[in-house]
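To keep things clear, I will list the structure first and then write my remarks on it.
One protein chain is absent from this view; the other protein chains keep their places.
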Amino acid sequence: MKTPASITASFIVSMVASLGLLVLYVLGGQAQLEGVLLGFALGGLGLGLAVWATSYMNVPEEVEERQLMGEPEPGAEEDDTAPLPGMEDLSRRKVLLRLLAGAGGTLAGALAIPAFSLGPNPGDDLFRSGWRAGDRLVNLEGRPVRPADIPVEGIETVFPEGKVGLSDAQTVLIRVDEGSLSLPEGREEWAPEGCLGYSKICTHVGCSVGLYRSAAQQLLCPCHQSTFDVLTGATPIFGPAARPLPQLPLAIDADGYLIATGEYSAPVGPAFWNVDRGA
Amino acid sequence: MTRARRVAAVLLLAVPATAGTKIVASAARGQDTPRRYTQSEVEAGRKLFQAGCASCHGEDGEGGLGPDIREAGAAAAHFQITTGRMPLADPDAQAVRKEPAYSDTQIDQLIAYVASLGNGPAIPTVDLSGTNLSTGAEIFIANCSPCHGATANGGATGRGSLAPSLHPSEPVIVAEAMITGPGQMPNFGFDAATRNEIIRYVRFLQARPNPGGADLGGIGPVPEGFAGLAIGMGALVLIALFIGKGRAHARGGVES
Partner (left out) sequence: MIKWVESRLRVGGWARKGLNKIFPDHWSFLLGEISLFTFVILVATGIFLTLFYRPDATPVIYDGPYLPLKGQEVSAAYESVMRLSFEVRAGLVMRQIHHWTAIVFVAAVVVHMLRVFFTGAFRRPRELNWLIGVGLLIFAIGMGFTGYSLPDDLLSGNGLRIAYSVMLSIPFTGPYLASLIFGGEFPAEAIISRLFVMHIMLLPALIIGLISVHLAILVRQKHAQFRGPGRTERNVVGKPLWPSQTFKSLALLFLTASVMAFMGGLLQINPVWNYGPFKPYITSAPSQPDWYVGWLDGGLRLFPGWDINLFGITIAAPFIPGVLVPGLLFTFLALWPFLEARWTGDRAEHQLLDHPRDMPLRTAIGAAGIVFFTVLTLEGGGDVLSITFDIPVEAITNFFRVALFVLPAAAGMLTYRICENLQGTDIHPFRRARGVRLRRTREGGFEEV
């Protein structure tokens, strides 16, 4: 059986238009071109089907009996195991069927691609917190904090100056007796006057770790009870969190206020597949 | 006048009356001027201390089984003794609120003695005039609700320690907790004005303003889910039993 070139051409045009739509989307899009390509993608499918149906399907006309609405329903007897007409002919058009499926699939793909507009590529967002070296620590009211403002056994939620409320930068500032600290190596200078800064985002699933057992020096997450030992670098000691709360290196500036000297010791928040590899 | 407004108005009237009996020193918003205790009070307090407290806190409050309390001050002493948290029968257990073990006079004497040991904080002043319910609510939710819960009904804080319900707490007790950080509670170091704002909202919560009906304990979705399953689904199953015949084996077989 010869494959009709007109139908083949229609389906191929449709496919090419769909692919064009895909490429156009990736390149940034253009409304008129998008409309034209979508028109060709849909139109090619439609035209091919139309030519197929009108010129290449020779199914004889049949007669269906009709009952008037006032008449009783007849006991219909139909053989529902007989093959539908035209199936044999249809199943021999392998090339066209494949082309039809290909064009349909490409169009579906082109139409699904805009779903990627729903959100930005995360890029290295998950690795950045919003803290920069030199940022002053300010409390919820926006006031810079001195070590003396926090009593020993005290706790305060702080942000970089000018960024109060920034989710990724939320930090608990805890003051402990300096002598009791046993921070990991290299962090000896990170806690001036016993002031410790830890990311407030739980490393389990991201709730705010605002529950501080001051006598035991443990932070606890109210959502799933992950518990962190403040004196040893907020290492997890109970519950489902696997990672320590990242620590923010602190120092005191010339005016006596607490500042950050750089980024946290690790990406903040819950873990993801490339958290240890970098973006 | 809305219900919330009425509740707030009633609170405003009620607070100075209850607080007046407890407040020892009175000062304008800001610094708390310590009350002066007489030498005889301090001396009587020392005897009571040595009889009831020294086994844990040491002969002169220097600590032992219990913490050093020389810098605890009148605020901590007042908090611990009037709420019955001290003396503590089992030093490993968390101190919880119970009937005080001493009379009012004895309590004053003990406070006088503890205050005389060092420079700890005095009993704070609570003054709710000029406070704003909304300010207090915002600070409370940010700082207190992680442990005590959004409705101040208390919460679990792990290792067997509990953040108690604040519903039985008098205003001055709440203020003292904020500046002394009893037990596992952090020391928030709030100034007097901030404390007053918070206390205003705690008083509001203590009136249990529940416009939606019974609050089921006010501790969130757990009791709500339980009520939904037990009461809601339970009632519907009973209704189904009432409407549908409950018997799998219909004795009569085909109904006529």
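Brief remarks follow.
A and B are the chain letters, set down in written order, and residue numbers restart from 1 in every chain.
Here is the rule we go by: a contact is a pair of C-beta atoms (placed from the backbone, for glycine too) under 8 Å apart; a residue touches a chain by one contact, two chains touch by 3 or more.
Values in this document were obtained by computation on a predicted structure and should not be read as measured data.
The residue from B:51, B:101, B:142 or B:193 that touches the chain not shown here is B:142. Among A:51, A:252 or A:275, only A:275 touches the chain left out of the display.
Among A:192, A:239 or A:262, only A:239 touches the chain left out of the display.
Listed here are the chain B residues that touch the chain not shown: 2, 4-5, 8, 132-134, 136-138, 141-142, 145-151, 154-156, 158-160, 162-163, 201, 204, 210-216, 218-229, 231-233, 235-237, 239-241, 243-255.
Against the chain not displayed here, chain A makes contact via residues 67, 69-73, 115-116, 118-122, 125-126, 157, 165, 167-168, 170, 200, 204-211, 221-226, 236, 238-243, 269-277.
Throughout what follows, only the chains that are shown with their structure count from here on.
Inter-chain centre distance (chain A to chain B, centres taken as mean C-alpha positions): 43 Å. Those residues of chain A whose C-beta lies close enough to touch chain B in the complex are 140, 149-155, 157, 208, 210-216, 218, 220, 222, 225, 227, 238. On chain B, the positions that touch chain A within their shared complex are 142-143, 146-147, 155, 157-159, 161, 181, 183-189.
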